[in-house]
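Shown here: the complex without one of its protein chains, the others still in place.
Letters are used for the chains, namely A, B and C, taken in the order the chains are written, and counting of residues starts over at 1 for each.
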């Protein structure tokens, strides 16, 4: 029931291939009478746009979106919005050589195994370009969440072996690496450029945080909020792991250390990352995703062709040496979509209680923000 | 659309609270005419059963399941199977003291925030006891997968600060820690006992592996196989992170190192963890989940009551000092359910191609197993 | 994605076979903190109970339901409610003779074709007994709807060739035929008894009406309210058609006649049956379902056996000569479930508009009630 559709109440369906005519999205379930901020969509698309700096792919796309339905006189009508970006700079001939080859680390082999017939150009549907539709939908979700006081930020916290030590969220968009730590920018840039020089690529870790989330979002047990978040983030290309709050460090912790105590001002710490039992606690929601080094590298590698014969490959085309950088707006978009969906679902049952047991959102004091 | 139901083609709905009358499951979409191996269900339930050793909770439950529907003369009929275990050893009075308190690290606060009215006894629905239904369904999914040559194993790879160094899967069920590494059993046991002595608890990491998975399972882009797996594993209680293949180590890797080369014998390495572009590759599927230290500890901690007034709490009741141990069969069950669902979905479109483009599963040589 | 689960926000999964151990239901998504009226559930179950009069099947079931989860101290907790009725009066040996025969008009052949292995006793899952779970869930949905001023009634409007001429809803439960027209009770009874005497059965038509429904329920285009209603009603056993408002008579009408004009007091007529463009209008929702004559008749009929060899059959067992009578509470239950689900879905988006464009339900004057 998923496939290319995400969400239950706020539903997003993306379509389009990297080197096809267009990539786009249908958004269904978005509330009516909402004044769309088109500039806000534009901003998000520019953040994920290729060609922003030397650290990302040099493909040139203006990323001009067009709204085909669901908006009338600048406001949503409650019917599905179809929003699309036409592909412009598709140098498909770059891919003629690898038409019959499986690029290591790519989805070439698995798409071939599953579908047989595939659009190999630029990774087709498995390309990061598919995320254009997600970023558009995420931008709208962010605008909706903002009405409820919910804000989402994201940044790079690790590139290769360089980790952020302290977080200055305001600095993220002021450095081309989107590092949360201004002091690590130079070292991170070095990590990327070194990899590129060596005809290689490098991985990274992104952190996304949502603040202002009211307690109560999430639908246990399979619709847990953290379950939905990791599913959403994992659906992004190149992601190999996701963690919430203390994440993998929890393995070596004691309960007395991990448990977040509470007092009149709320939670004293946030090892739980804003989610307990699958339901938002009101503390900031904190998620981290690891993005593997870009699979497309110009080095020679051993692989197979579609006849399953051994071949040597070296990938040309224009690629991000560190895909984590452009992954930030994508990860934020997915978090926004999950929260928008969870908010609508929670409002349904909250609204149903109006006649017999009205229940406003519980307010805690605030240690954390 | 999720809530308490998991899966699209193979659908599982669990119900029941820790100290209610029963916990159970409805399984829908399971193929007909399948001879159920009841002993196999029993075995899995015994693996997750409390009271197995001193390292787990001392609650005594025989975990005798009863089949109420969907099976006739030992075989499935294709209609929903309802299978249930009656709760036996519920000492609900243990919980009277904490009726109005939010146990730190528990879902008490968030359930209260969301639902208002809740069954506080033993965590109610947020208890690990809810997983009884998952393990039953997972046992059946395993039996179905076995017909396709797919096998699932799981074990503990880290307890507190002790990590497994080498893997001997055959040893997992022969040590009470379910460690994959027989050489670390003593140190792991020490880690758990030390924590218990200090009235504390400790975290851990579980690894689950599926072998024999044919290439082609998974439905990009939001129904990616890894997206479904992390969602399923994250829905288990106490899990704070999930990774596939190289996982978080990919951040510090280079593309040339991460990319798994191929030759006539298949993949030479398995950093991708058996999934590329969200679709199974035929290599073993490898996932790791981090389980936080048990929240219920007898130490005093600061918290709030339902009036949001500060209080001190120390949790009694019978609890696992390291919940990762009993988490192994739960994690295996969730992986089995994801693969069963993905298999059915893939068979649908594979079957549809029969008249115009029949497509058997692609066979690779085997480096890995 | 449906199978045995109905609804999106208010989700109902039924399980159980006619001659199995039990029939029951899991209800998920029902709002928390709701005080359950168990007597109300009992009442609805008694209305669909066999053995009420000579006009229905003589199977004796007390229909005592038990709540296994999701309710604590008399109130819902927001977690799934599992409610079940154990089967008592199962004379399965009545069915030994027809084990290998396909009863004409029954699902025997199609279940065999689809599943191969089946529980033939009493129709198994295809029995009207499956509706016990629906009636339980519908009773709860009715209780929720009542908080919003929505009420549902149902009655028989045709038995065989006898049609109701005027409607006195208050009389429905005072006659054993559940006829809406007290003046036709005698003729309808005659129709049923005549059929039974002739070792035959007879069809009928049920009408269900929901009043107090606010305008705005329903999710175009595939989630239209009438689309959901006909789907729900058609899922009941023996139903062969469903219509809304003017229904099939609209074929012979002119637009000027069909269109319901409006004035300050609302709609002047209700040919639209309370739904326009798939969305509730505030006028009463009116649906009619045709129930075919019971398939099980003692007369000899030609059929096949499971070897596809010609055979003669005459069905024994205890059966309703006119299944429309007991179909009334079933049809009401399904209408209640659809409206409960649509209400929750509508509340989600209504609630989302609170911060930017609050939208209370539109009030019309009332011509109709």
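Odds and ends about this structure:
What we mean here is this: a contact is a pair of C-beta atoms (placed from the backbone, for glycine too) under 8 Å apart; a residue touches a chain by one contact, two chains touch by 3 or more.
All of these numbers come straight from a predicted model, not from anything done at the bench.
Listed residues A:17, A:108, A:261 or A:346: the one in touch with the omitted chain is A:17.
One of A:8, A:256 or A:303 touches the chain omitted from the figure, and that residue is A:8. For chain A, the residues touching the chain absent from view are 1, 3-5, 8, 11, 13-17, 20-24, 26, 28-29, 32-33, 68-70, 72-73, 75-82, 84, 114-119, 124-125.
Interface residues of chain B with the unshown chain, by the touch rule above, are 1, 8-9, 29, 31-35, 78-79, 144, 147-148, 220, 343-345, 347-353, 355-357, 359. The set of chain C residues touching the chain not shown comprises 1-6, 8, 14, 102, 104-107, 109-114, 116, 125-126, 130, 158-161, 195, 198, 200-205, 215-224, 226-228, 230-232, 234-235, 237, 240-248, 250-264, 268, 271-273, 275-282, 290-297, 299, 301-304, 308-310, 346, 357, 359, 361-362, 364.
Here, only the chains that are shown with their structure count from here on.
At the chain A-chain B interface, residue numbers used by both copies make up over half of all numbers present, so the two copies contact each other through mostly the same positions.
Set against the C-alpha centre of chain B, every other chain centre is closer than that of C. Central chain by Cα centroid: B, whose mean Cα position is closest to the mean of all protein Cα atoms. Chain A and chain C, compared by their mean Cα positions, are separated by 44 Å. The distance from the centre of chain A to the centre of chain B, with each centre set as the mean of the Cα atoms, comes to 25 Å.
The set of chain B residues that touch two or more partner chains comprises 1, 3-5, 8, 14, 114, 116, 125.
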